[in-house]
Structures are given as structure tokens and as C-alpha cells.
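All protein chains but one are shown in place.
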Amino acid sequence: MRQESTAFAHAAAGQQRPPGGTGWLLLAPLLCWVVAFVVAPAAIMLVYSFLRRGTLGGVVWEFTLDNYAAVADPTYFAIIVRSIVFAAITTLLCLGMGYPVAYLIGRASEERRNLLLMLVMVPFWTSFLIRTYAWVTILKSQGLLNSILLGLGAIGEPLELLYTRGAVILGLVYTFLPFMILPIYSSVEKLDGALIEAALDLGAGPLRAFARVIVPLTQPGIAAGVLLVFVPALGLYAVNDILGGGRVDMIGNVIENQFKGNARNWPFGAALGTAMLVAFGLTYWVVSRRQRAVEFGR
Amino acid sequence: MTRTIRFILVAVVALLLPPGVGVAPGAESLNLFGWSEYIPQSVIDEFTEETDIEVNYEMYASNEEMLAKLFSGATKYDLIQPSEYVIEALVKEGKLEKLDKAQIPNLKNIAPEFRGLPHDPNLDYSVPYMSGTVGIVVNTDKVKEPVTGYRDVFQEKYKNRIVILDDPLEIVTWALHTEGLPPNAVTKENIEKVKPLIASWLPLVKVYDSDSPKTALLNGDVDLGIVWSGEAAILYNEDKKFTYTLPKEGAHRFIDNLAIPKGAPNKAGAHKFIDYVLRPEVSVKISKEFPYTNPNAEARKLLTPEERANPASYPPGDPKLDTFRDIGENAVLVDKVITDLKAQSGS
Partner (left out) sequence: MTAVHRLLAAWTGLILLFFYLPIAVLVLFSFNQSRLNVVWTGFTTEWYAALWRDTLLVRSLKNSLIVATATTAISVVLGTAGGWLLYRYRYRAASVLETLVFLPMIVPEVILGVSLLILFVVIGLELGYTTIVVSHVTFCFPFVMAAVQARLAGLDPALEEAALDLGATPAQAFAKVLVPYLMPAIVSGALMSFTLSLDELIVTYFTASAGTRTLPLEIFGRVKKGLDPSLNAISTVFIAATVLAVVAAEALRRRNR
């Protein structure tokens, strides 16, 4: 009875248990949610990708593979590669810039911690549009940054900061930095100070202690941060439009055009979306299986 | 722990909140689906005051967005505001209700140049709401030479000082005008013909912006551009140094219209609203908020001389203007061509 189940739980603590009735019952809400609101819409997208474009948008129920043939066009491949490059650069910058902040917050006292977290998040509770247009005000040729630099005599002529690739990266890093800081913070927070002390006591310099002890221990947080920055960054095109002048299309722009632009080509948009989904899904699934094998043994 | 429980309770309550909350039971309502910020709230409020009809105003930022939500069937809209080429397609597909002109006596106020147009020659399905053009804005403080057409804009000396609309169909049409081809003959052959011209234009562009091209011009990051007349009018009102010219090769005249989708639940209310908006004193209110071209001849008489003199709202002379036609499948080609060319020219 109670003693038995506790004993059983006791024995199995730390390892994975077979789900049994309770396991499935508890999982049911999540499972239902995923089936209803992830699988179903994804299925709709998949089905649409094989249909024909309707005159006024929407679809015509005729089967075709043309959309996937269109996806294979080299222009879109170049666009996808460019989006991946931007997302990767953003992720790396966020990692480099965000890790120290996450570390500081994670090692801070509990009261300081909450204050710092709020300080980090509050700027992002303003409207994205207004924030990004504020960057336009800062970066434009007659803007804040240029005025300061000119005033200080650091430059002779205003710098062309706006409507460049650099501006887009800046905007992307700005948008996603908190999403790198937060997951890493929660990993850092559980670090046992004694481990770090031990490493330093044994003669490791701070850099070595960092690389050999701290980073490996916070690796799950880093992995989560990378996931939560890279993937959304792939799709965010608004920054490209406002800070980059919309000069080059990202994959997000292309897909948006199919639904919100003249093209009215939903099936093609759906095909692009499905391609991205399959690529991501497969990668994630493989990585996830490997992680589980490492963590829990098979 | 108790906080968590409270949170969950709030969430559950919020979920159980009936979706239609806020609407008085039994009140007559009108589902209006229009362009963002195209119908002043004061106009809507006064309509409700007069007729007791509650107006549910939903907004969209592009014709295609409107079509997407319209055809999903989620909400039955009573009024939509499509542009002229979308009206043509909607009529062709039988998706609009025929208007009962007996319920719209104020239809007579529409100026003659807005009648007999290809998309709806007899105004059987749509009523012009606001019109405008796509033309050339120049910051005359920075650009001293006259800029009278597309060729004048896309010159090497203006490289990286130009803003244009991020609209593939517009761009292709400008090229067609420049090559002397009919602007609505958007065919595969014609697109191929103008491709080199567009390819020479795009590397000169600094900013593509359909939402708010006035920003780049006001900032001084660009000196000239091809934008909506509404944007140009706002710029002119802000500072007279921004002039507006219609390209001599030919320009797009767009007309946004009120129309009733098939199966609208409140057709009578929709007709009432259309007639209400056509009243000169109401129509002029809209013009004051959005300095586009007002197709209502009686309303124009009520404008101030200054408003009437805004060259972007009411371009002088007898310019060469065309509305857009529905181009069907060629829209896909247009989109692809511009995506390709942007990618080739981009930094």
C-alpha cells in the first residue's frame, strides 16, 4: 500500500521509471494539447503544401508536387542559407554577450537575483515596434549615436549604421539576448560553489575553472539558450524590414509574401514551411534521442 | 504554492470566458473589416450613436490578409474594404453581394472620374471609399533638379538615397510604364522584357518600405522615393519641402472600396453604413484624418483651400493614371522575379 509504493519509488529515484497508469494519466493533458494544437495545424500545413493555389488565396483541392519543385529553386536555397547565417551569428553573439550576465545573476544573492531578472526583462515589455523604431532614431544618420560621435569629434561624417546588415544583427541580438540569459541563468543557479572553489584550490586559473568546470556543468542551460534563440531568430523578419530596410529577403519574408503579399500562394508558403519543419524536426529528434541515451542509458 | 494555484484558477477562468464577452445581448451589430486606421473612430462612434448599431471593427494591413481571414469563415463580416483589383477578382468569383442602390441614395455624390472603371463599371458591387496614387516624393532641400518620372528617380547619382514601396506588383508596373508597355499587361513575356530594367534599378535602392516610407524620408536617410500619395500628403503637411509628382510615364491610381461579402449577416446595416459614409460631412471628416484623394465630389467642396491644395492629395493637371487589374496566376511570377532580383542586388 502506501509503504510499498514509497519503497518502489525509493528504489527507482534517480532512474527513469516505466510510465504505468499514473505516468500516462499525468501526461494526458500535454498529449491532448500537442495533438490538438500542434499536430493538427502541422497536418493542415502539410496537406496544403500538396494542393494548388486559389485565385483569392486559399487552396484548390488538386494534388500537385509543383510547390516542392518551386522550393528547390536556388534563389530560395540562398535565402535559407542567409537566414541560417544571420541566426547563427545572432546566437553566437547572444551566447558570448549573455553568458557573463547569466553567470552574475545566477551567483547573486536571492534578492539581488530577482531584481536583476526584472531589470533584464522589463525593457522587453514595451512594444517591439516602438522599441525597434527607437533604434532607428538612435542609428540614423542624424540620430543619437552619430550626433554623439560627431560631437566628440570621433568621426568627421555621419556613419551609415542604419539599413545595413550590421543593424539587422544588432536588432536581432537585442531581441533575443534575454532568451539566452534566462535559460543559462537557471543552469548557473544550481552550480555548487564548492565545486568551483575546489577547482580553484587545486590550482586552476579562473579561465581554466570556467572552461573545464563551469561550462560543462551549465551545458544544458547553454543548449536550451541556443535552441530558444536560434530557432525563433530564423523566422523573425520584422527586424530585417525595419532596421535593414527590407533590402534582402529572409526566409520569413518569402513565406509572409505568400500569405500577405500579391503572390497569394498559400501552398508554396506551406511547402516552404513544411521543409523547414521537417529539417528542424529531424535534427531535433536525432539530438533528443542522443541526449536521452546519454542521460538515462538505454 | 497558493500563488500557483491562484494563477491556475485565473487561467481557467480566462479560458472559460465566453468569446463574445462585451457585446450587449440583443443589440444589432455590424462586422466591419477594414484597413488599419482607415476609418476614424469618431465616424464609427457617431454612426453607432445615430443608428444604435454596434460596430465590431477589425483591421488588416493588406488585401491578402483580409482575404485569408474572410474566407476562413471564422467571422461573418458585413463590410470589407478591398482595393480595386481585388474587387475585380471577388466579383469574378461571385464572392460579393450586389448592392441595393435604393438603400444608398448618397451614391450620387461619387465624382464621375470614379465611375465606369474596369473593376466595377456600374458600381454594382462596390463603392469607392478613398483613392490615391503612387508617385514620386522629393526632398527639395537635398535634390534640386526636377524629377518627373521613373527614369529620373533611378539614376546613379541618387544611389542609396532612394526609398520605394516593398510591393512587387508596383515595381513591375513602374517598369512596364517606363518601357512603354501597358501597365496591366503583366504577362510572362512582358516581365522578361522589363527584368533587366528592374535589375538596374534595385541596386540603387536604400530602403524598401510599404508600411511607413515617410520615416526614412523624414529622417533624411533618403532624399527621394516612390511612395503612396497618403504618405506624401502627410510629409507635405509636415514640411513643404517634400514635393509630390506623378511620374510622366504613367502612375497607379488605387481605389479602396467598401463592399459586402456574400452571406453577410447584416446586409441592411452594411448598406446604412455605406450611405452614412457617403454623406459629405462624414466623408470630409475621413479626409481630414487621412489626406488621400476623396472620391466624394460633395465632400471635396467642404475641404479647406489648404487641404485642396495638397499636391499629393489632389494632383494637379491631367495625369496619366491607371487602376490595377486582377492578374491571376501571374502574381506568382511577379513575386518570384522581385525576390530573385532583390537577392541579386542586395548587400
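Here the chain labels run A and B in written order, and each chain numbers its own residues starting at 1.
The criterion applied here is as follows: a contact is a pair of C-beta atoms (placed from the backbone, for glycine too) under 8 Å apart; a residue touches a chain by one contact, two chains touch by 3 or more.
Quick caveat, the model's predicted, so the values are computed rather than measured.
Listed by label, the shown chains that the missing chain touches in the whole complex are A, B. Considering B:56, B:103, B:160 or B:345, the position touching the chain not shown turns out to be B:56 (whole complex).
Only one of B:214, B:252 or B:271 touches the chain withheld from this view, namely B:214. Residues touching the missing chain, restricted to chain B, are 1, 4, 7-8, 10-11, 14-15, 17-23, 31, 35-37, 41, 56-61, 65, 68-69, 72-75, 211-212, 214-215, 218-219, 230, 234, 238, 289-290 (touch as defined at the top). The omitted chain makes contact with chain A at the following residues, 2, 5-6, 9-10, 13-20, 23, 26-27, 29-31, 33-34, 36-42, 44-45, 48, 97-98, 100-101, 103-106, 111, 115-135, 137-138, 142, 144, 174, 177-179, 182-183, 185-187, 189-190, 200, 206, 217, 220-221, 223-224, 227-228, 231-232, 234-235, 251-252, 255-256, 259-260, 266, 269-270, 272-273, 276-277, 280-281, 284-285, 288-289, 292, 295-296.
We take it that only the chains that are shown with their structure count from here on.
Once the centre of each chain is set as its mean CA position, chain A and chain B turn out to be 35 Å apart.
Partner chain B is touched in their complex by these residues of chain A: 53, 55-58, 73, 75, 78-79, 133, 136, 140-143, 162-165, 241, 245-249, 254, 257-265, 268. Remark: chain B residues 61-62, 64-65, 67-68, 71, 86, 89-90, 92-93, 95, 166-169, 205-209, 211, 215-216, 219-221, 328-329, 331-332, 334-336, 339-340, 342-343, 346-347 touch chain A in the complex.
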